[in-house]
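Here the complex is missing one protein chain, while the rest keep their positions.
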Amino acid sequence: MRNRRFRIGAQSLTPIQSFGIHGALLCLCIPALLPFIWMLSTSFKLDSDIYGSSKAGGAVVSLASLIPHPFHPQNYPEALKTVPFATYLFNSLGLCATTILGAVTSSAVVAYGFARVQFKGRDFWFMVMISTMALPGQVTMIPQFAVFRWLGWYGGYLPLTIPAFTGAPFFIFLLTQFFRTIPAEMAESARLDGAGEWTILCKIVLPLAKPALATCALFQFLGTWNDFMGPLLYINDPKKYTLAYGLQQFYSSYDGKWAQLMAAATLFTIPIIILFFFAQKTFIQGVATTGGRN
Amino acid sequence: MADSEIPSSGKAWASRALITFLVVFFAVFWVAQFRADHAQTARKKVRFWHMWTAEWKDVVDKVVDKFNKSQTEYEVEALSAPSQGADSKFILGVMGGDPPDVMAQWNPIIPPWANDNLLRPLDELMTADELRRFNAEAYPVVKKLGSYKGRLYGMSIGINMFALYYLPQQIRDAGLDPDHFPKTLEELTSWGQKLNQVDKNKNLIRLGWGPQGFPTFAPIFGGGLYDYKAKKLTIDTPKNLEALSYLAESRRRLGFDNMVRFTAGLDMNSFSGGWPFIGGAYSITVDGQWRVEQVRKYAPNLEYRTAPIPAPKGGMPFAGNSGGNFMIVPRGAKNPKGAWEFIKFWSGLNDPNTAAEFYTWGGWLPLTPAIAKAPIYQAYIRKYPQFKTFVDLMPSDNMNVLPPVPYQQFLADQMTKMEDGVMRGTMSPRKALKDLANRLDAEVKRREELGYEE
Partner (left out) sequence: MRKNLVGYLFISPWLLGFFVFTLGPFISSVALSFTRWDIVSAPKLVGAANYRALITNDPLFWKSLWITLKYAACAVPIGVLAGVLLALLLNSKVRGIAVYRTILFLPSIVPAVASSVVFIWILNPQIGLINGLLKRVGVVGPAWLADTKLAFPSLVLMSLWGVGGSMVIYLAGLKDVPVYLYEAAIVDGAGPFTRMRKITLPMLTPVIFFNLVMGVIGAFQYFTQAFIMTSGGPEESTTFYALYLFNRAWRYMDMGYACAMAWILFLIIVVITAFLFRTQKKWVHYGG
């Protein structure tokens, strides 16, 4: 036993219930795994073995065809040779680290203001913030570009990172929802002890909202990791591009190298899987008990 | 501290490790940004953007390398901008005052971008002699595609042509003689019916002849989409209706639903060994010259031949619809002279013999007959005789291109949608053409009201 926390439902789960849950989850896993398995299996195939849609009325593609035969791991070294993988990885991780730090900290601060501080115009600004998400980016792209250009940031990483430090409406809204559920008495007692809002945020609210903060970090990571248009539009130096750009390099409308594309896509995905696997343990389970410590 | 109340298990440790990693990486990354490298060369830079990726990018890099080796004055720096974002990047680059000097694009952007003053006319950059030679030598379709309102905006580095691909073995098996391939569309149609195959449930498993592509077939029937003299669209015409009805009839004969299922099951856009023609799903089909290169790569042992699409009675021989890859120079390019040097080098206007080699690297159709006649290009044709059909289409005056109107993309999208409806049997060809004409009229009217057309 790691700790003697009260396990929700742990005592009430009969073997039959637990069996049912396993069954349901396993059924859900099959469709969820399909895209990934297909990507993985294709990445070990020869291009000529990828699904044979060239024949009509031919054999239906079965699940058995997911096993690559012959096994062709050379797609991986070849994919790594095609783009400067290490450079792109470094840039991707650097941008991810920057935007996560920027977006999570600033969003948390802003969300605290919206959730826990009563001030004039709060609801107005909150609705303004929500509505900034309602305008399609396609029509603000050019004016936005003009702003960054006017600031002299075109051609570098600043347009991709600085805005993160001003908070992301999606995260601000999410964190606001979480902060609001934290019992007010906890903050009140701290206030009686003479704590200011900043102290309450750092000492009480943030530790309790760890799952939400980690969720924001995860989404920011995914957003930056997958962002292809941002770097493409703002950067002109081939050495400064990211993995998402690198992945696009394998995908062209007149190219038949599906196997290499899938190898690259697998390499692109695996870091996220590993991160998520460890992160979900860390953040989803980490603070389950603290809610009841009053 | 709230932290102290969480049992300090491995989890708290892991979360701290993650945060530490974030901060350290953040620092390393930004420190690295200051270590900028200043590799200066004496030559003037020519910034070149293109949309090729993967192995096609390697071909581009090879051409760029050749150019840079041949040069003392300019040096081309190539940047691949994958097609999804290439147009936006280009437009923003021009707006931001930092465009490339030259970009390789496909032809549909020329009318709208030229109309919007995004492009620099190439004839401003050419010497009088170069312009004279271009006008005298370049294939007619090259000039049609690259020009807008009398000015030249794009220089072709690879034209696309469509012709028939067919499988001689399947034809022999059906008791026909592939050496006496049909010379009329009517004959071809009757061959196609003999080549169809169905399974025991009457589902089509092989299509003998599956014509499609209204823009290709309209000129073959003697129709067309644009009247260059009157500067007007010609959509709802008897000849066009004939062409569209022919396409619809080929579907109706086999059953619209049957055909939808058959074609949807096949990936006709596959650019690898998955092209259904390679698998024998089509005995005779229409496609572009790029398939020759594709078959070379993915199915080198396939026995196949090519032929021009034969005309029906009263139709036009060597007709069809064409497009291609074009070099353009944006407004505000900092080094247009260097750009033009590069364009000349690649397209082969000045030195066809050197450029001919580039065309063979990609399996591309040439700019001028001089390139086609270059020894290295002739050697390529001898090696892949199927390619010759396409080169022979190049001089044809019957070869059409999409109308040179600024709303060409809208027109192309609407036309695709119209043909889709006809090929599914949801709309009669007559009604479809009327609808298309009306929609385009409405768009033109809207543009006039807004003051776009001057």
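For reference, chains read A and B in written order, and residue numbers begin at 1 within each chain.
Following the convention adopted for this analysis, a residue touches a chain if its C-beta (ideal position, glycine included) is under 8 Å from a C-beta of that chain, and two chains touch if they have at least 3 such contacts.
Because the structure is a prediction, the values reported are computed rather than measured.
Enquirer: Tell me which residue among B:273, B:288, B:366 or B:421 touches the hidden chain in the full complex.
Expert: B:421
Enquirer: Tell me where the left-out chain touches subunit B, residue by residue.
Expert: Residues touching the hidden chain, for subunit B, are 87-88, 91, 94-95, 112-113, 115-118, 260-267, 331, 406-407, 409-410, 413, 416-417, 420-421, 424, 426, 442, 445-446, 449-452.
Enquirer: Pick out the residues on subunit A that sit against the missing chain.
Expert: That gives, for subunit A, the contact residues 5-10, 12-13, 18, 21-22, 24-25, 28-29, 31-36, 38-39, 51-53, 56-63, 106, 109-110, 112-120, 122, 125, 127-136, 138-140, 142-144, 146-147, 163, 165-167, 169-170, 172-174, 177-184, 197, 208-209, 211-212, 214-215, 218-219, 222, 226, 247-248, 251, 258, 261-262, 265, 268-269, 272-273, 276-277, 280-281, 283-285, 287-289, 291-292, 294.
By definition in this document, only the chains that are shown with their structure count from here on.
Enquirer: Between subunit A and subunit B, what is the gap in Å from one C-alpha centre to the other?
Expert: Roughly 36 Å separates the two chain centres.
Enquirer: Show which residues of subunit A lie in contact with subunit B when the two form their complex.
Expert: 2-3, 5, 47-48, 50-58, 82, 90-91, 93-95, 97-98, 100-101, 141-142, 145-146, 149, 154-155, 157, 203-204, 207-208, 210, 214, 228-229, 232-233, 236, 238, 245, 248-258, 260, 278-279, 281-283, 285-287, 289-290, 293
Enquirer: Which positions of subunit B touch subunit A when the two form their complex?
Expert: So the residues of subunit B touching subunit A come out as 1-3, 5-7, 9, 11-12, 14-15, 18, 21-23, 25-26, 28-30, 32-33, 47, 51-57, 79-85, 88-89, 91-92, 95-98, 199, 203-207, 262, 265-267, 269-281, 290, 294, 297-298.
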